[in-house]
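Left out: one protein chain. Kept in place: all the others.
Note that the chains take the letters A, B and C in the order they are written out, and that residue 1 is the start of every chain.
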Amino acid sequence: MFNEFGKFIKLTTFGESHGPALGGVIDGFPAGLSINFEKIQKELDRRKPGQSKIVTQRKEDDKVEFLSGIFEGKTTGQSIGFLIKNTNQKSNDYDHNTGIFRPSHADFTYFNKYGIRDHRGGGRTSARETANWVVAGALAKQLLSTIKFQAFVSSVGDITLKKNIYDLDLSLTESNIVRCPDSETADKMIKRIAEIKKEGDTIGGIITCIIKNVPIGLGEPIFDKLSARLAQGMMSINAAKGFEIGSGFDGTHLKGSEHNDIFIQNGKTLTNNSGGIQGGISNGMDILFKVAFKPVATIMKEQQTIDEKGNINVIKGKGRHDPCVLPRAVPIVEALAALILADFWLLDKVRKV
Amino acid sequence: MFNEFGKFIKLTTFGESHGPALGGVIDGFPAGLSINFEKIQKELDRRKPGQSKIVTQRKEDDKVEFLSGIFEGKTTGQSIGFLIKNTNQKSNDYDHNTGIFRPSHADFTYFNKYGIRDHRGGGRTSARETANWVVAGALAKQLLSTIKFQAFVSSVGDITLKKNIYDLDLSLTESNIVRCPDSETADKMIKRIAEIKKEGDTIGGIITCIIKNVPIGLGEPIFDKLSARLAQGMMSINAAKGFEIGSGFDGTHLKGSEHNDIFIQNGKTLTNNSGGIQGGISNGMDILFKVAFKPVATIMKEQQTIDEKGNINVIKGKGRHDPCVLPRAVPIVEALAALILADFWLLDKVRKV
Amino acid sequence: MFNEFGKFIKLTTFGESHGPALGGVIDGFPAGLSINFEKIQKELDRRKPGQSKIVTQRKEDDKVEFLSGIFEGKTTGQSIGFLIKNTNQKSNDYDHNTGIFRPSHADFTYFNKYGIRDHRGGGRTSARETANWVVAGALAKQLLSTIKFQAFVSSVGDITLKKNIYDLDLSLTESNIVRCPDSETADKMIKRIAEIKKEGDTIGGIITCIIKNVPIGLGEPIFDKLSARLAQGMMSINAAKGFEIGSGFDGTHLKGSEHNDIFIQNGKTLTNNSGGIQGGISNGMDILFKVAFKPVATIMKEQQTIDEKGNINVIKGKGRHDPCVLPRAVPIVEALAALILADFWLLDKVRKV
Partner (left out) sequence: MFNEFGKFIKLTTFGESHGPALGGVIDGFPAGLSINFEKIQKELDRRKPGQSKIVTQRKEDDKVEFLSGIFEGKTTGQSIGFLIKNTNQKSNDYDHNTGIFRPSHADFTYFNKYGIRDHRGGGRTSARETANWVVAGALAKQLLSTIKFQAFVSSVGDITLKKNIYDLDLSLTESNIVRCPDSETADKMIKRIAEIKKEGDTIGGIITCIIKNVPIGLGEPIFDKLSARLAQGMMSINAAKGFEIGSGFDGTHLKGSEHNDIFIQNGKTLTNNSGGIQGGISNGMDILFKVAFKPVATIMKEQQTIDEKGNINVIKGKGRHDPCVLPRAVPIVEALAALILADFWLLDKVRKV
């Protein structure tokens, strides 16, 4: 249905930002995997609010509690239930929001669709939900221990990381608070976000993701192409507006003779315009994709809007919000990518006799 | 599974370009709709090969036969089976292809994944499959008779339609063979494709799609966001490499105060950077998205490649191929969009008591 | 996948009897329904352990906590997360069970399938899971407020309720601890269970369910026949071994001329051998079905068995177990039936234009 992701390893989630807890159920996870709980928490810490000056100052521990499916440290093959309690809601921050639609939020659409909405922090539409994904993705990463997922911030507004991805030391991604592996560009990004924050405004950007050591054969035609599932996953992230695999939009400028990835003897290709996926199936090259994020809709400036009765009104953000979602979205991108690959990895084991 | 699309109206397909027939089953289509068969054929004609000098010269009638689910011209609510016979295969055109992997095709990945591949015309990986989608999409369009789907070619290589979409007369899209609503740009595109064809090369481009008269409320959080499902659908099209909704990648350059779509009294918004979707749900504004297509992989030039045994070889396309898929992809984009919206439209009827 | 039930209203569950909590997510539940929480608890109380002398004496409050999807007492259309904490586990009761397979339990199959098992109380295989179903079923009942679900115990071992269902006052079902609406038969059943319990043995029986005020049109051919989905649901209950709709196995003795349900003017039928379902779709008559339950596998007597290494051993039940599951299974049968009908009821709204 709507709150579930994946086919063979399926994550089903629930939770609102101002309810007692978020959580989910991971169904189909194979038995017998020893779980490293610390690594899961580390992923959550990468996403959590309050981790630096350029993200929301909301304080949440984001401690995950596993309620089932793990026995004596190992997965049992049974559904894994988990919970992340909300501990630092300030619902009053949203009182001004009652009955009024925040521009470019989901307030208007939810109210019209469901006839009811939880105005506190966006309710179910809050990106707080993505904490659930990070938990599931962290498990998927452990299942796919040889595959390496690395996302990073490649642009913030007009500040773009221009270096070739293979000239970067991606291990530096976590060395700065904006999660850009090039320290010079990172500094500019951080400065830009700080300025924007001071203005009471917000800014968008792009996350690039590279996945290494991908086995050949992940993905299924026709409608489960790995590229299509990645697109769906990434476009599920709050504020995502665009997705590119491999050459993406730039590839439209090339001729076939320029764009084709020529095979060399070992089955690798000279170039990787395909982004590691051909005919919807991984070809063993690095998977490369990009996700565009719009600027956060909540700004600390007055904007015209309407209320539930259709009257013109004015609204201004209050409380603790992200001036730029990019730094915290990096682990989310990785988590979804890991979930998708884990799903296809299991599946690929049964696609030939 | 893999060959199915949609949740409540579900299309399941089969067929290879060089088998006896393509076809599919449409499950969940509501009973009682009078079907206009001529309109369905018209959509197939927009996609079919041989329709102009800038597309493949393969000749296929692409006549659809309905085998079930329609009684005395009306849908019965039962599964709709249909067939499109292949009549003009020239399998010999692919003899040179036996055991050799065409660059940037799915040959290598299929062979490695399944241990077997139908080398004739790409087998299941052929874009011939998309004829099935056009059939199903044509039915969906009839179900959503008040919603208007209009895709068009907005760029071919470096030739880009620069006008604002609201300054175009979209009814002119079908007036030229490249399906660009601006005749001047269309001429340039046609000329460019003709040149590229003469070179034995191919070229990519971008399709823009606008959907008008969309009711508020289509799409479902969290993982069935309308934007995410559109992304998945569009990225399922052969050669698709990128997807943008609303402001897309360009939107990453804006501040929140610039990007936010301000509400006016009737619930409409001043701008439409959201592309008609907020929080994953249609907001009643026009839905606007773009799809990037890489240049066709089959070129009439020699390229280095490897064979199934890993030996270096040389390959050169033979037979009748598209120098540019864009003109024929226009009805495919519309068809998938219609299927997705029909799915959510049905669903939205049961989302509140 | 495996831990989910339903299509449009989908319940996904987790939890082991000796873990911290059970729970689940209900996805697809429509927005705008006012929830009566007391009624939900009442259903849980009908299922909970310790409610009478003829059921297990394990003490559990079985209080459900809703974590999402309900705002100010009304459903929001978002996924409904809920939790039932385990408070009275005595895991030591199962120490003798480590490494040994209890006969006719799932110990052997789980261990062989997953290579790991939670021996405490059967882990995931415990019928404690059914508390989750009762929560979801109680919500479904509120959605279908005009449909009446009534299950009751119609046999315990050889003691059978012989009266015609329409000669019974079903409102008396809850008037005795065995949940048989005929007080005389109920007394015999209670006595029989008490005897069996004293012996350290267990006993099976049959539950009959009648559903009244069912609208015409619930169920979908071909593989979602209402009868098939009821069968699947009921056979998911621990210890279920048989399912009958309408005339069931007895109907095999009749000729067509005897078995056919003759229509009368108002669309009703003279007889109801169909059990309210024809061609897989409800016909507006009462739905009637039966479920057979085997005797509980855990007995307080010594039985030969083997251990995980294949050695012969002897096992004897310890702790607090049901001598007969029937009385507590009554609300479970109703809950699943309600979930199934709610699913089809929503769906039926979109099956014709």
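We adopt the following convention: a contact is a pair of C-beta atoms (placed from the backbone, for glycine too) under 8 Å apart; a residue touches a chain by one contact, two chains touch by 3 or more.
Note that the structure is a prediction, hence the values are computed from the model and not measured.
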{"item": "From C:Val25, C:Ile54 or C:Ala231, residue that would touch the chain that is not displayed", "value": "C:Ala231"}
{"item": "Where the unshown chain meets chain C, residue by residue", "value": "1-5, 7, 13, 101, 103-106, 108-110, 112-116, 124-125, 129, 155, 157-158, 196, 199, 201-206, 216-217, 219-225, 227-236, 240-249, 251-267, 269, 273-275, 278-284, 292-299, 301, 303-306, 310-312, 348, 351-352"}
{"item": "Chain B residues touching the omitted chain (full complex)", "value": "1-4, 7-8, 10, 12-16, 19-25, 27-28, 31-32, 65, 67-69, 71, 74-81, 83, 113-118, 123-124"}
{"item": "Touch list for chain A against the chain that is not drawn", "value": "8, 30-33, 75, 77-79, 143, 221-222, 346-347, 349-353"}
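By definition in this document, only the chains that are shown with their structure count from here on.
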{"item": "Chain nearest the overall C-alpha centroid of the shown protein atoms", "value": "A"}
{"item": "Copy-to-copy rotation for chain A and chain C - C-alpha atoms, rounded to a multiple of 5°", "value": "180"}
{"item": "Rounded Å distance, chain A centre to chain B centre (Cα mean)", "value": "26"}
{"item": "Distance from the mean Cα position of chain C to that of chain B, given in whole angstrom", "value": "46"}
{"item": "Residue numbers of chain B (touch at least two other chains)", "value": "221-222, 351-352"}
